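The complex appears here without one of its protein chains, the remainder shown in place.
We just call them A, B and C in the order they show up, numbering each chain from 1.
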Amino acid sequence: MLIEIKDAPFEPYQRLLEYQAAADFSGKYGATAVFVGSMREFNQGDDVTVMTLEHYPGMTEKYLQKISQEAADKWDILDSLIVHRVGEMLPNDPIVLVAVWSAHRAEAFDASRYLMEELKSRAPFWKKESLKEDTRWVEKNT
Amino acid sequence: MLIEIKDAPFEPYQRLLEYQAAADFSGKYGATAVFVGSMREFNQGDDVTVMTLEHYPGMTEKYLQKISQEAADKWDILDSLIVHRVGEMLPNDPIVLVAVWSAHRAEAFDASRYLMEELKSRAPFWKKESLKEDTRWVEKNT
Amino acid sequence: MSNAVITIKFFASLREHVGQGDAETSESDTKTVIEAWNKATNNMAMPENTLMAVNMDYVEATHPIKAGDEVAFFPPVTGG
Partner (left out) sequence: MSNAVITIKFFASLREHVGQGDAETSESDTKTVIEAWNKATNNMAMPENTLMAVNMDYVEATHPIKAGDEVAFFPPVTGG
């Protein structure tokens, strides 16, 4: 169970493979459910050139840890990994990686979705979009 | 929308990245939901050393295509990719990759799970396990 | 596909159970999927849960078949 905050671009699938290679659940997992959130070049009809992700250092880690533990308590999973980007990013940049390993698929599917939904509603991150001539805070999680 | 049957080991995340890099949905996707099924070294309490995946050539492709189209019709997704292994494989080898790209997360989550459940119940693949002294056909999809 | 032959295929545990992978029969005495089974297996009992396909689409045992069709029998699928 690991959570990471990154202030520079990261390659989510590469990170996942590294983590998986070093993990102790080799041979035990039959299912890996992965979610990657990434930056779109438009939002609410406007072109977005840059996005800045602010967070509350300390509380972010605390809540990512908390929801990871909740998922581990609710489902029979082997491990989970959450990586979340902060700082300035560009279109197509990965924002978040959630990965869950389990013996069977239902648990991995359920837990990965739980982690994303809880992250989206409880982890203190905020997005600010730079449009061509303006900036705005994203107000809703869509 | 692509489906592939592979008779040799494949690296699912590498394949996903190649596909994504060549796709025309760059900048448009905010969500990627991925499922990887892989071979466990035990099943039903027994060690499994080798697994052989048989399929019905032609019908397999037809049904993977069919369920991919169903997912595209049911949800507002940008693209999907299914890769499925056949032949002899070893513990930890990837068996299946399902990836779905969409603007928002709900559609990617829903569609990827749909693809896996439909694949598991309708695509003509069969697993045979080699135990230490015996072989057996897997009879249930768990 | 204009000849009178019907191709029959068995997969996985069912192939081992009936002892053959491929068979052929002719249109004249096989009008349905179940008749193709009976002909090709010499009237073996069909295992419960056997799945059937004609030309790579799932069908019921009573589904009609015609010359050129490919009929397949197999156990519940276990991929993924």
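Annotations
The rule we apply is simple: a residue touches a chain if its C-beta (ideal position, glycine included) is under 8 Å from a C-beta of that chain, and two chains touch if they have at least 3 such contacts.
The structure displayed is predicted, hence computed values, not measured ones.
Contacts of the undisplayed chain with the visible chains, over the whole complex, involve A. Of A:15, A:40 or A:55, it is A:55 that touches the chain left out of the display. The residue touching the chain not shown here, chosen from A:15, A:40 or A:84, is A:84. Interface with the hidden chain, as seen from subunit A, comprises residues 37, 53-56, 58-59, 62-63, 84, 95-96, 116, 119-128, 137-141.
As a working rule, only the chains that are shown with their structure count from here on.
Taking each chain's centre as the mean of its C-alpha atoms, subunit B lies 27 Å from subunit C. Averaged Cα coordinates give subunit A a centre that lies 48 Å from the centre of subunit C. Here the spacing of subunit A and subunit B, counted between their Cα centres, is 22 Å. Shown for subunit B are the residues that touch two or more other chains, namely 37, 116.
Within subunit C, the positions touching two or more other chains are listed as 80.
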